[in-house]
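A selection of the complex's chains, in situ.
Chain lettering (A, B, C and D) follows the sequence in which the chains are written, and residue indices restart at 1 in each chain.
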Amino acid sequence: ETVNILMEAVPDTTYIQQLLPEFEEATGIDVNLEVVNYAEMHTKLVPQLVSNSGSYSAIVVDFYWVGEFFKAGWMQPLDDRIAADGFDTSVYVPAMMDLVGQVEGTTYMLPFYNYAMGLLYRTDLLEDEANKTAYMDAFGTELKKPETWDEYLQQVKFFTKDGSYGVVNQGLRPDPIAMEWSNYLFAKGGEFIDDGWHATFNSPEGVAALEDYITNLNDYGPVGAASFSFDEAFNVFSQGQAYSYITYNFFRAAVDDASGSAIVGKGEIMGVPGQTPEEGGSLNGAWGWAIPKSSPNPDAAWEFLKWVESPEIAKKRALLGGSATRLDVFDDAEVIAKYPQTTALKELLLGSHNFPTFTYTPQFVEVLGRELSLAVSGEKSAQEALDAAAAEFDELAIKDGRQE
Amino acid sequence: MAHVTTMERENRRFGWLLTAPGLVLLAAVVLFPIVWAGITSFFNYSLIFPGYDDFAGLGNYAKAADDGEFLHSAWITLLFVVAVVGIQFVAGFVVALMLNDARRGKTVYYLILLCPLLINPVVVGLMWRMILHPTLGIVNWLLGTVGIEPVNWLGAPDMAFWTVVLVDIWHQVSFMVVLLLAGLSALPAEPYEAARVDGATPFQRFWHITLPMMKPVIVVTLLIRMIFAIKTYDIIYIMTRGGPGVATDLISYFIYRRAFVSLDLGEACAMAAMLLIVIAGLTAVLWRSMRQVQD
Amino acid sequence: MASIQLNSVSRIYGQGASAVHAVKGIDLQIEDGEFMIFLGPSGCGKSTTLRMIAGLEPVSQGDLLIDGQRVNDVDPAERDLAIVFQNYALYPHMSVRQNMAFGLKLRGTPGPEIESRIAGVAETLGIRPLLDRKPSQLSGGQRQRVALGRALVREPRAFLLDEPLSNLDAKLRSVMRTELIKLHRKLGTTMIHVTHDQVEAMTMGTRICIMRGGEIVQVGKPQDVYRDPADTFVAGFLATPPMNLIPARIEAAGEGLAVIAPGLSVPVPEAYRAAYAPYTGREVILGIRPEDLFETPEGAAPAAIDCSIETVEALGPETILNVKLGQGGSELAARLPAEGDWEVARQIRLFADSLRMHLFDPETTRKIAR
Amino acid sequence: MKVARLDGLVRHLILAGFSASIALPLLWVLRVSLTDKLTAYRLPPEIGQIGLHNFVEVLTQYDFTRWFGNSVFVAVLATAISLPAAAMMAYATARYRTGGWPLMMMVLSSQMIPPIVLVLPMFLVFTTLMPVPGIIAITIAHVAINLPFMAWIMISFFDEDTRSLEEAARCDGATRWQAFTRVTIPVAMPGIIAAGLLGFILSWNEFLYALILGNHSSQTLAVGLASLETHAGVNIAPLAAATLLALAPVLILLPFLQKYLIKGLSLGALK
């Protein structure tokens, strides 16, 4: 028997690939991982899911497809299987289960890995004595890792000098800019929606967040950041030309990869600081495992899910460098010993905010990305752009029945 | 001639016989999708709730015609197509002419200019993003060494449009060269000899002999390139995602999002149908001008 | 108006083993205003020479001079010659009118003048009703006339005509012949005319240039070449039927000499005796033109030839007899009046004027001077 | 020749300038392929560690050989099938006006629609026809998409000039079919080969259908290379190496077609 899974080319996929022989040996089930570009996954999945005979036994679901897949009924509920096999879902970080586990009380997915966003910053610059004195002279406070959003912004301004930039942004539409700006929104204390699913991100906080964003991008970042995807942005950072970069947590590992980074050992990640040291501004993000309705062999797929999310394998993945979603892995001594940043990542995750997930999340990301991009390129004011996006959001929410 | 002779009937039969394999192939593979898309364009058909119970009539068309973003995309696409096809045609024709008459080095030139065509658009986009990286790219660095300020290739709306045009030209210009060169190499030599003796300068030979005799090939080349340019989407997808703002939001990418991000197939099909009508109109005009030469 | 000079001009197609030496170092001086005829067997290099003069083929070796100026490297467009191509080379996408107007337009000739020149030439060529057709809608002869017309509307320094009348009927051809001669008289433009037609060759040109295998064999006034062919090739080439060439031998006969061949014995006239004496006892080739054979004794020194009729070709105005000399002898052609009692296999006696005979050296094939 | 030499100089200047603007970015790709990502982005450019490790990585760690094999299979087969069909169609239209222009418009209309709205119904067709669409489905799709475009290109190459040759062949006893295959096709070869080459390239680079109709074993180069752009960044150095690897075999094969593509046939002998 063969289990076919469509996956993205990310480190976590590679780790599973490495562990697969164990599974195949234990169960006699072959596993084919079909690896494609992230951008193409959705395009590739949709026809498979629409058709009543797809070829994928299991799939991985990005958090912002969840609403859509749920609404369209493309995923099989897993509760019966979980109950039958006594699979423990309580070990998952709760925010993970919210995001890529349960929808409206039914479990459709098992969280696979998280990519919550954080603030990558340069430890060497913070520790530099000259910087410390200059910073003290300028602001009268000590130069240390920022605890609040405003302190961070101050540092961004400070480090923009001598051909270096305080920050590098990923201004490409739609998802890079939308995801990145979400951190600004949360850091400024704003929220996307209220309880009644009305858009609130065009609030004064939202507008201020966008203005911060535009200032950072245009004044403290490199030319052309408005068109950067994370790759370009990270390259600027990893070439040592920027002090900070708000991005996905898996880039933390890339900082220490000598084949692509000039700042090995000089970068660290933290949660995006909020208005106060207690609040975090990070955006959460994650992938979940699911079994599609069109799965040709759901039982075998479940076998695989059980195996891949078992405590042993989850730990092995983490030890290879994988990104954890389970608290037991985060707290595992061996893992922490090998990757000291694990603790920081856990905190980051715990302090992160979720993006509104509903049927039209992808569409909303498009809209938001477009409007943010228009604002950044100066064709709309921050307020106009956010108002336009909010109006479209409300329409989508109404269409989805979330809003009266 | 009043009556149809057997031979004409035979000709006709033979024509259809030759056409049959192609038609069968097309009918088997693309007929259903086209009809399906046509029908779907009249329904509120979303992939989330697939089904034909919500008839929309011309609603999807009206919506598209009323959609500012869509119209903007159409306008941007028009500019893009004119710029890309125009520049590629002129450059491609010049190169094809030069290459056609060159005595030495043909193969080398040809191999070089064929390379871009053989590179996947996705890779082309990624490579150019790297090369045009505003701070880490070689181009801006080279410009810097001669004292030119770094160019914001993809980050500024106007520039981004032209950057995309430039990259597409780099990638596709050889398409024109290949076709036009094939056309040129099939031209008979005699009229050129006659024209040279008649005292025509190289430009006059080009204008009075090459252009008219090449017209069918030129028309087809322009037509095909135009259709492909309208369908451009990979490069946009990789390089700008339609940004910054909506500066490079070409229509194909727009329709792509409508279909696979919004999953609103009804509307996407309506937009595609509108596009089809426009292109078909253009094609008809070009085809007629081609026939004028043939007759 | 131009003089054209070829100094050891060669043209080699291709390279290496498969190279074709189409023109082999020919020397030729064509004076300004001359009407030069190129004549020679198929494939001898006539078109190639013409195309080199026009600038369409590169000159492989040698120098080509027009009006004393070396033009090997001058573009055809700047040579200002008009050419009628053997294969017509009409512009397929242009109407007959446009085909003819093209060269004039390029020279900036004003529209009305173009029109009137085309009208005139089209009238002469009888293609007036065809002016708006495309070449593909014309018959072979009509195309050829258009090709001719395209050259004639211009006023070039020289006309190069490559068999421009080959596809025309006899009547039209004779009209065209006259027109070309008239044109040449009127304009005085240098003309080079390639033809296979005996009449054209003899009547149109001021000189004939006879080529063979890429080389020039003889150049001269038509009548001179006809009367005094340089070698057996020219003798056998010019005119139809060509000069009869009979392997023979010079023998002493009494007082004088006689040319002896199977079935034939022609006494050498006194006038030639000195010239031919050194050849006594040697093989020669005897040349007699078909029109120098008569039924009745004629001319100053008639020599009788006995023969039998092999074939009779009644051409209308006259009859060509192919006759066989005596036992196993050569075949001769004789041009005789249309009416006569010609019957195949009949024995007849013909007379040749021995003053009009030619002798050639069989080794060099060259004429034995006298 | 003096004029000719100047002419040639200008000509080669233009060609060289053009080729350079085409080739320089490719040289940059070559450079990237020989180093690592860090060095590739270093400015001012430094030589760094030069080596073939990216090529090794592409050949060993990625499914490059399979992608490449699949691409060759699909592109060659699709071109081999669609080229004759398209040539016949184009010829029928050019010579016999079969179906007239409405037919050709209809044929081309499939090219005028963004493939994105066609790919889903096509996927549905294929899933009903075969349990798992794969490389065969991709090939068939490519045949159908490239056919109209190739047919259109070739119409203009089957012009009237060959008609009189066909007539000669018919009198020589050739059937319509023989006249077409033995006389017209060889004479129209430059155009046919050009259309075939472009069809091959189109299929070689085609992404969407290959993505949607393919599965893990039938990934083509286009899809495979795209997966080097990961969520965690672009593996630019292996990508550059893979791009060059993919280029090489095609460029090696090409000179064999150059007679038709570049030199042209001298067809001056029609009269």
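Of note:
Assume a contact is a pair of C-beta atoms (placed from the backbone, for glycine too) under 8 Å apart; a residue touches a chain by one contact, two chains touch by 3 or more.
Worth saying up front: this structure is predicted, and the values here are computed from it rather than measured.
The formula for the complete complex in this structure file, using the labels of the chains on display, is A x1, B x1, C x2, D x1.
As a convention for this text, only the chains that are shown with their structure count from here on.
Counting hops only between chains that touch, chain B reaches chain D in a minimum of 1.
Of the two chain pairs considered here, A-B and B-C, the higher C-beta contact count falls to A-B. Averaging C-alpha coordinates per chain and comparing to chain A, the farthest chain turns out to be C. In terms of their C-alpha centroids, the spacing between chain B and chain C amounts to 59 Å. One inter-chain figure worth recording: chain C and chain D are separated by 56 Å, centre to centre, where each centre is the mean of the chain's CA atoms. Of all residues in chain D, those touching 2 or more other chains are 41, 119-120, 160-161, 226, 229, 234, listed in ascending order.
The multi-chain contact residues of chain C, meaning those touching 2 or more other chains, are 75, 87-88, 92.
Those residues of chain D lying in contact with chain B across their complex are 7-8, 11-12, 14-15, 18-19, 21-23, 25-26, 28-29, 32, 40-41, 43-45, 81-82, 84-86, 88-89, 91-93, 95-99, 101, 103-105, 107-122, 125, 140-141, 143-145, 147-149, 151-153, 155-157, 159-161, 176-177, 180, 188, 190-191, 193-194, 197-198, 201, 204-205, 207, 221-222, 225-226, 229, 234, 236, 239-240, 243, 246-247, 250-251, 254-255, 258, 260-268, 270. Those residues of chain B that touch chain C in the shared complex are 188, 190-191, 193-201, 204, 208-209, 212-213, 293. Across the complex, chain B meets chain D through its residues 10-12, 14-16, 18-19, 21-23, 25-26, 28-30, 32-34, 36-37, 47, 91, 94-95, 98-103, 105-123, 126-128, 130-131, 133, 136, 138, 141, 170, 173-175, 178-179, 181-186, 188-190, 202, 216-217, 219-221, 223-224, 227, 230-231, 233-234, 238, 251-252, 255-256, 259-260, 265, 268-269, 272-273, 275-276, 279-280, 283-284, 287, 290-291, 294.
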